[in-house]
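Of the protein chains in this complex, all but one are displayed in their positions.
Up next is subunit A:
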Amino acid sequence: MRRALDSDGNPVITTSGLTKVYRSRGREVTALDGVDLHVREGEVYGVIGQSGAGKSSLIRCVNLLERPTAGTVTVAGQDLTALAGRGPRAGKELRQARSRIGMVFQHFNLLSSRTVQDNVELPLEILGKSGKERSRKALELLDLVGLSDKAKAYPAQLSGGQKQRVGIARALAGDPKVLLSDEATSALDPETTRSILQLLRDLNRQLGLTVLLITHEMDVVKSICDSAALMEQGRIVESGTVSELLATPGSELAAALFPVDGEATGDDRTVVDVTFQGEAATQPVISQLSRTYNIDISILGAAIDTVGGLQVGRMRIELPGRYEDNVVPIGFLREQGLQIDVVNEPLLVKEGAK
């Protein structure tokens, strides 16, 4: 497993060896299996995985709504697992720490008996703020999420997207440094999803808010995440910044973030995925390759996209001949600073190539 941590940026959320085992009727289910997560300050970090992969357990362990069986969670330099104590109930210190971590939920979890404004005021009530201060802060936050005209409405009178905006405003009431997003857009239509993601992105930039989100939608990661991790069966199988992932040969996450299709047209062909990032995208490498080695190249598929604010191009090309015949041209492509994944590379050679 690779660790996604480069020198700049302090980790604001760190989990190490996080393990969660559920026991029910003598059966044990391991939801988290030694998860090490490092989320740096000011970034949007996405954890993606299928349902049952453990991402929900992971995010709920971060503010200890779920008690980890083993491992530690540190948020903003504070070891939450040490604050938790032994009993199932959260002590005062843990509750104070939680109030500095915002959380938004898939199903919004707004109180139907309260108006929008009162919902946003709830965390402030818990913090013991005065009535005046509460309403000032709540109106300010509603303005920030673009719902100042709905302050007196009840949640049931709002659309899904509006409810999630209220949820976000509420999560920000305690001036958190960290926002946890538990599938915040999964109950919304694509259009609304985009606007909520945009809001999260804006908040991340304006307030310097660190966002840890979990999702099963690749699009979410693609549109707002700076870093991402892929979870499978309670483990993080890949993680890193989006550009690191795209630069990682054979990265599943990169392939899923940025898929290219195309099948080899015959047995004696070599299929190669070429990934361009930044500068390399401007070089006419394919025609150079063709001219230098006098080979015919066919393009099976290509796409250019913006992933995590990065312009990325990916192309799947086919070279005549088997891999052994193309070692030199592929070497040439690598020399140009491109990332090359040989799709039908024989296993034996793969070991050597690395």
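By our rule, a residue touches a chain if its C-beta (ideal position, glycine included) is under 8 Å from a C-beta of that chain, and two chains touch if they have at least 3 such contacts; residues count from 1.
One rule holds in what follows: contacts and distances are computed from a predicted model.
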Can you work out the missing subunit's protein name as recorded in UniProt? Choose among "ABC transporter permease", "Anti-sigma factor antagonist", "Cytochrome c oxidase subunit 3" or "Fe-S cluster assembly ATPase SufC". "ABC transporter permease"
Hidden-chain contact residue, picked from the options A:Ser16, A:Thr72 or A:Ser99: A:Ser99
Contact with the hidden chain (one of A:Arg67, A:Arg114, A:Arg194 or A:Arg322): A:Arg114
Missing-partner contacts on subunit A, residue numbers: 63, 65, 88-90, 95-99, 101, 103, 105, 107, 109-114, 122-123, 125-127, 154-157, 170, 173-174, 180
